[in-house]
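Missing here is one protein chain; the remaining ones are kept as they sit in the complex.
For clarity, chains are labelled A and B in written order, and residue numbers in each chain start from 1.
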Amino acid sequence: MIEIAQLLVFGVVLGGIIALGAVGVSLLFGILRFAHFAHGDMMTLGAYIAFFFAATLGLPLYFAFPIAIVATIAIAVAIDQVLYRRLRRTAPVILLFSSFGMALILRSVVEMIFGPDTVVYDNAIRLPWTVAGLRIKPDHVVILAGTALLVAALHLFLRHTRTGKAMRAMADDPDLARVSGINTERVIVWTWVIGGGLAAAAGMFLALDTRLVPLMGWHILLPVFAAAILGGIGNPYGAILGGLAIGIATELSTLILPPVYKPAVAFLVIVAMLIWRPTGLFAGR
Amino acid sequence: MSLLRATGIHAGYGGADILRGAELEVAANEIAVIVGPNGAGKSTLMKAVFGLAAVREGSITFDGSAITNHAPDRLVRGGLSYVPQERNVFASLTVSENLDMGAFTRRDDTTADRERIFSIFPDLADKRRQPAGQLSGGQRQMVAIGRALMVRPRLLMLDEPTAGLSPKFVDQIFERIAAIRDEGVAVLMVEQNARRALHAADRGFVLVNGQTRFADTGDALLRNREVAEAFLGGAGP
Partner (left out) sequence: MELPGLLSFLVFFVTFAGLYGVFALGLNVQWGISGQFNLGVHAFWAVGAYTSAILTTEPGGAHLGGFGLPMIAGLAAAMILCALLAVLVGLITVNLRTDYLAIATIGIAEVVRLVLKNEAWLTNGVRGIPGIPRPFAELGGDAPALVFLAIVALALGLVYAALEILRRSPWGRVQRALREDEAAAGAAGKNVTGFRLQSFVLGAAIMGLGGGLYAHFFAFISPEAFDPLITTFVVWVMLIAGGSGNNLGAVVGAFVIWGIWSGSGFLTELLPIEFQTRAGSLRILLIGILLQIILLTRPEGLIPEETAPRRKSGGG
């Protein structure tokens, strides 16, 4: 019983990370109508930018994190304006493939600058706390608190700001949004701001929970897509729940599967959803 | 003095032109309807005005200035508003939020306008926090029209506003449209329900095969035997 509770703790932490990535993917999928294959590597980028400011420049992590978020947002918007924007009017597969290529570009830049080996933010050993028989690392608390804060901020943005509502409208029906007079290009830029920022945060939390390695984002891309599909494309709240579900399912799977097959759980969820309910559990659009 | 004028329109969606010399004219403070057989290009004409179908020949002016092939958000800022036939509400947004989206281009406080919409469509008043997707067809149509009114347009364009609605709602919609006209907003409608529409209209245009075959007041068209035979189904009003 305590083992299951422990796995649940791990699952919620992982789930929070996946959720942050999935929200971005879901909004981009819903508003821009394409699967952003570079999202995982955008998470990698955010994590490594933070690493640069923290480990290389010696800034404390709570400075490095916001800087990395801003930097990643800037890069995400730039990529869209320079590249994806020009490809928007072509066939959707071209955009899809461009993002696949972008994933490799981002990854190779990271690998070129930082090398292929594993690194960590700092080597301090932080002993886990024991709470009610459960082991909880201090990093876990940071991740959970950070995720909760970002989700709350996102909620406020989507529910109470003009741009946030316009974003939900565009995810719901881009054609009607255009007809209503919504400035679609501006909403698109804001979508990249949110997507890029949350991806950076997810990457940094992932690095905090595990470590930094150039392929880290690519390996979590599948769970992120699974969560977005599970929650319903275009539905950011569904994506959050989907992320938690995938994270918990992945950790609990170790009760019956060898741990090396954890990544397969996300894939199984994807297959199940695509066959059974492609619109997602919460039918976003 | 005409508010909207479209002359010699040739337009389509990429293949052959659907409109081949269509025309219409709407004056301020009037209801104009476009009627015609299926496939005549009624919706296409409306979309051509709103920049959703490529106009290859001809000109469209609004309040004297050219608006041919302008982008939708520019037209909205200029005083034009459009309600598509299908998928015309944001299903996952609440009624209130749908109205907010209509007012996106406005920077001022829109609360008064929102309340006005609720007074035009009282059925919606107690549903303002409900997601629009949960409403009935008729209520959704009201939300759609309300959304388009939020920007205080001078011309409201409706594509088949009564399609698929129960008779009770059809009556209500026609009633509301008349009230909207009386408040100073010109209305251009495409309607399948030709007889009913021409009855309510100040002016009508009969579109056949992409061209405007008849243009006259609503009553005159109703009395016109040719029009009646063509597709009103029998002679006389």
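Here is the rule we go by: a residue touches a chain if its C-beta (ideal position, glycine included) is under 8 Å from a C-beta of that chain, and two chains touch if they have at least 3 such contacts.
This one's a predicted model, so the numbers in the text were calculated from it and none came from an experiment.
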Contact set of the excluded chain (shown chains only): A
Residue among A:Leu8, A:Leu59, A:Val109 or A:Val189 that touches the chain left out of view: A:Val109
On chain A, residues whose C-beta touches the chain left out of the figure: 29, 33-35, 37, 83, 86-87, 90-98, 100-102, 104-105, 107-109, 111-112, 115-116, 221-222, 225, 229, 258, 260-261, 263-264, 266-267, 270-271, 274-275, 278
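Note that only the chains that are shown with their structure count from here on.
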Centre-to-centre distance between chain B and chain A (centres being mean Cα positions), rounded to whole Å: 42
Sites on chain B touched by chain A in the complex: 50, 52, 72-73, 76-77, 82, 84, 87-93, 97, 100-102, 104-105, 147-148, 151
Residue ranges of chain A touching chain B (in the complex, touch as defined): 162, 165-166, 168-169, 172-173, 175-184, 235, 284-285
